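Heads up, one of the protein chains got dropped from this complex, but the rest are sitting where they should.
Naming follows writing order (A and B), and every chain is counted from residue 1.
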Amino acid sequence: MNVSELNPASELIEPDYSEFIPAMDRRRMSKVIKMAIACSIDCLKQAGLDQPDGIIVGTSMGCCVHTKNFLDKIIGANDGPLSPTSFIVSTHNTIAGQISLLLKNHGYNITHTQNSLSFEQALMDGILCIQNGYSNVLIGGADEEEDTIYNMKARLNDETIHLTHGASFFILSGKAASPASVNLIDVGSFGLINNPSKIIMRFLDSNNLSSEEIDLVLYANTEHKKTDELKMIFGQKKIFDYQKISGTYYTNSAFAMNYGIDILRLRSHPVFGNSIGKVLVCNNLIPENLGLILIDNKNQLG
Amino acid sequence: MRFIDSNLISDMQDLKYELKKQIIQELNLQDIKPEDIIDDAPLFGDGLGLDSIDALELVVLMEKYHGVKILDETVGKKVLASINTMAEYIVEENSKKT
Partner (left out) sequence: MKIFVTGIGVVSAIGLNAEENLCSLRSGVTGIRRSSVYNLMLGEVKLCNEQLIQLLNLPNEDFSRTTLLSILAAKEAWGKNKIVDDIRTGIISSTSVGGLDRIEKYYFESQTNKSSESYKLMTHDNGRTTERVAAELGVSGYIGTISTACSSGANAIMQGARLIEANKLDRVIVGGCDPLAIFDIKGFSSLNIYDQEICKPFDESRKGLNLGEGAAFLVLENDQSISITDNTPLCLLSGWDNATDAFHQTASSANGKGARLAMINALAKANITSEKINYVNAHGTGTGNNDLSESIALKTVFGDNIPPFSSTKGFTGHTLAAAGAIEAVYCVQAIRSQTILPNLNFSTPMTETGMIPEKTFRPGTQIEYVLSNSFGFGGNCTCLIFGKAN
């Protein structure tokens, strides 16, 4: 499985949304909502489920295209009559809300918006749900691209980043559904930190693991110094910058987890090698925030 | 004996056609053409299947494109029932101004 790296001309690979969403619903949906719904429906189908017990979304920018549209409508209306649709579907939780509406789902429904840690917090929330007795939880990370009302390059202090967008969704369950199921071992969300290496070592330690036992580290950061630290901890061959294939958006660690799961299912990779059993997603996209996701393919069914 | 003004009829036809185009545009009804919308068919519920958010958008449309205000929910329910009722209301309100 070889995924080619992005180039400046790369575009989002999208399904035909009309296969997932009726036209009368689709007309009000911005890209992030459509992406999330398509992923969710696909996810449920793969898991053989009609309904999840809960729906949890991590999104940093939410429905920012609609937000911008409504700002434009305010300017254009000039105190005259104002069209409400963009406002109505601009809240961050419209994504999770529209999924529940389409599925007619009455379960737990939460949206986390902690910039680069949004997806990790959604995952942690999902784990709490499973521990509290839910059977299946739909969890995703999604963000759409909107460069006029929010300057991500300035926020990350890096003009070279390639802004993109995407959505990745998962079904988290208390039991392995099949031999293809991958284990979510642990998730951590650490804000306002200054020593990511120390936190990574402590995280591994709390899971009784040494750095040598990690077969692959999928990382994101915008500072070269941090990459050097990762190389020192894990070795040059084991680390891969997932932004080369996902581009940059705040919830791209969800993409990384998806990629990690694909690799764990195959257990090997043409570049990263054979016997891949443990993957760590190391999201240091914002320097003072660190998200860690640990997954492995130790087969629960034996 | 009433004389029917053929100009008025064609003005009315034009107005209804304009309304249909505006509705398709403002409500983002991507797969629908003006010819698909029947003049006396219900816009809400079973007919075109519009909902309460669309109702608000139609109120904005009426003011923005035709200068008529709908200030009351009860009035709104009657006026926005079909293309016919919308067109009749526009003509009625605008004739009050002249």
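The rule we apply is simple: a contact is a pair of C-beta atoms (placed from the backbone, for glycine too) under 8 Å apart; a residue touches a chain by one contact, two chains touch by 3 or more.
Keep in mind that this is a model prediction, so the values were computed, not measured.
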| item | value |
| --- | --- |
| Option touching the unshown chain, where B:D11, B:D51 or B:E92 are the choices | B:D51 |
| Contact residue for the chain not shown (choose from A:I74, A:L163, A:A180 or A:M232) | A:I74 |
| Omitted-chain contact residue, chosen from A:L44, A:V65 or A:L117 | A:L117 |
| Residue, one of A:L6, A:L128, A:I161 or A:A176, that touches the chain absent here | A:L128 |
| Touch residues of chain B, complete complex, unshown partner | 51-53, 56, 59-60 |
| Footprint left on chain A by the chain that the document does not show | 55, 60-62, 67-68, 70-71, 74-75, 77, 82-84, 87-94, 96-98, 100-101, 103-115, 117-118, 121, 124-125, 128, 131-132, 148-152, 154-155, 189-193, 250, 288 |
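FYI, only the chains that are shown with their structure count from here on.
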| item | value |
| --- | --- |
| Inter-chain centre distance, chain A versus chain B - centres from mean C-alpha coordinates, in Å | 44 |
| Chain B-touching residues of chain A, taken from the complex the two chains share | 23-24, 26-28, 80-85, 88 |
| Residue numbers on chain B that touch chain A, as the complex places them | 26-31, 49, 53, 56-57, 59-60, 63-64 |
